[in-house]
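Worksheet for the structure shown next.
The other protein chains are all here in position, but one chain of the complex has been omitted.
Should a chain be cited, it is by its letter among A and B, assigned in written order, with residues numbered from 1 in that chain.
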Amino acid sequence: MNLVDKQLVQRRRKKRLFSNRIMRQIFFSASVFGIVVLAVLLYRIFREGLPYLDIDFLTSFASRFPEEAGIKAAITGSVWLMAVTAPVSVVLGVGTAIYLEEYAKENMFTRFIRMNISNLAGVPSVVFGLLGLTVFVRLMEMGRSIIAGGFTMSLLILPIIVVASQEAIRAIPNSQYEASYAMGATKWQTIRRVVLPAALPGILTGGILALSRAIGETAPLLMIGALSFIAYLPENIWSGFTVLPIQIFNWTARPQEEFHLVASTGIIILLFILLLMNSVAVLIRHKFSKRY
Amino acid sequence: MMNTVKDNKQLSLVSLKEKVQEETKAIYAVEKFNLWYGENQALYGIDMSIPMNKVTAIIGPSGCGKSTFIKALNRMVELVPSVRMNGTVKYDGENIFSPKYKVEELRTNVGMVFQHPNPFPKSIYENVVYGPRTHGIKKKKILEEIAEKSLKEAALWDEVKDRLDENAFGLSGGQQQRLCIARCLAIEPDVILMDEPTSALDPVSTGKIEELVQNLKKRYSIVIITHNMQQAARISDKTAFFLNGQVVEHADTATLFSHPEDKRTEDYITGRFG
């Protein structure tokens, strides 16, 4: 007794193969959509922004006149901001990761920290801006300074660094620990001489990617009051400052068409810096992959 | 030996012809089949025909290409991106590797049971009717009939008939494997390929599945890989011995195990290596 109607199956098969082919094309187009958007975006920005890109642009301050406008203060401000954010966020992030992976006992507090970190990763950046504005700028009286901005950014990217460092530490095989302990090394000696060196590439990669997020972040800095029009360079971490994305925002928000072109030029610089950072991250990841 | 030949000669011409035809009616004809994974050749010039409505066992040590061979029979081997092959594999007279041959059609006619049970994360019922439903059978009544028939054929019906809506992952390993056999039977294939179907199971489940194979061979042609030579001897009509990607010997199971022609076959079945 045959319950399966072979002819029906045969007839249906043509239709099924056809929809397989069509949907494959549709799925493919969806995947390529991203590439198309990226291409259009880059094409537009380079076509508009390249003519303004010269040494003067890099060495001039912002200006009311598009052709004189430059990005010197913004680049310097971004560098200053990174000089604060990088050490603070990396020390805190790696420290948290080491605590969670090496020292933490499996208890309520540890579980709370874990849940807390994954929730912090999903908090919108404006909320971090509100925190920075209230706690650093007002409560701690840091004012609208680089250090207030740097601290805010550090907290914003902390979850990214923690997760990346945790993964890097977890990837170290147990045999490495055993080898170190078997020679009489203490826990801290093992962490310092075995764990950290082995996890370093992963930590660096995660750190650079987190910093590249920070360097493009606009909203929290706008909120803690980074300036958008300054004609001097910061002198120390208490100075007022502007950064690349804020400068770009400022130019974008102006109604004059010419400033949009200048904004494109600024975006080229920003994207170039991001490309540079990401290339370094990829290089590190590539160089140190598959060591065990 | 001589007696048999004499007996055969005494048979009438017609019945001799019939017998020969029955003996040689092959569902698969494999000719000069070579296969490479990247640069490594896994199969060398396989020539083999697989008889209809019989159980063909494939034995051989690990890495001898038996799994590759069985996966070539329903073109599952193509899931490995670096795979290349030449030669022909004819199923029902047609070369399955010819460009116009539809792989989905082949796999509808040729079912497969894997080494480890791989039910879908769905209910028992949904697992069994997945195939028919995919192939366009929508009527609930027919689907239910198919499910019952397939589960009965797979000797699982009595154990699961009251809990068809439960998740298949709740079954034991042996039950899961029989569910996979039922799933395979539900689309009424002509051939069932089994890749060491009992290697992950306990002896009791293994016994059930062996019994099942005996019952199934009345309606299906079965190709079964096994590590276990007793199993091959118990359940198969034909046995092929693979070694280093070649067929060393392919004969009636009784003959192969009692009078192996090749020294290497003898060494293997007597346990000298492997």
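We take it that a residue touches a chain if its C-beta (ideal position, glycine included) is under 8 Å from a C-beta of that chain, and two chains touch if they have at least 3 such contacts.
The rule is short, and it goes like this: contacts and distances are computed from a predicted model.
Hidden from the displayed complex is a chain whose UniProt protein name, among "Acyl-CoA dehydrogenase FadE", "ATP-dependent DNA helicase RecQ", "Phosphate transport system permease protein" or "Ferredoxin", is "Phosphate transport system permease protein".
Summary of contacts with the chain left out: across A:L50, A:V123 or A:A231, the touching residue is A:V123. Among B:L43, B:A57, B:M76 or B:I96, the one in contact with the hidden chain is B:M76. Taking the complete complex into account, A:N278 is the one of A:S60, A:T76, A:Q176 or A:N278 that touches the chain left out.
Across A:V40, A:A231 or A:L276, the residue that sits in touch with the chain not pictured is A:V40. Touching residues on chain A toward the chain that is not drawn are 16-17, 19-20, 23-24, 26-28, 30-35, 37-38, 40-41, 44-45, 91-96, 98-100, 102-104, 112-113, 115-120, 122-131, 133-135, 138, 155, 158-159, 162, 186-189, 191, 209, 212-213, 215-219, 222-223, 225, 245, 248-249, 252-253, 260, 263-264, 267, 270-271, 274, 278. Where chain B meets the missing chain, the touching residues are 74, 76, 79, 81, 104-109, 111-112, 114, 116, 118-122, 130-131, 134-135, 169, 180, 183-184, 187.
Note that in this section only the chains that are shown with their structure count from here on.
Taken together, the chain B residues at the contact with chain A in this complex read 102, 104-105, 108, 132, 134-137, 142, 145-146, 149, 186-188. Chain A contributes residues 1-6, 8-13, 15-17 to its touches with chain B in the complex.
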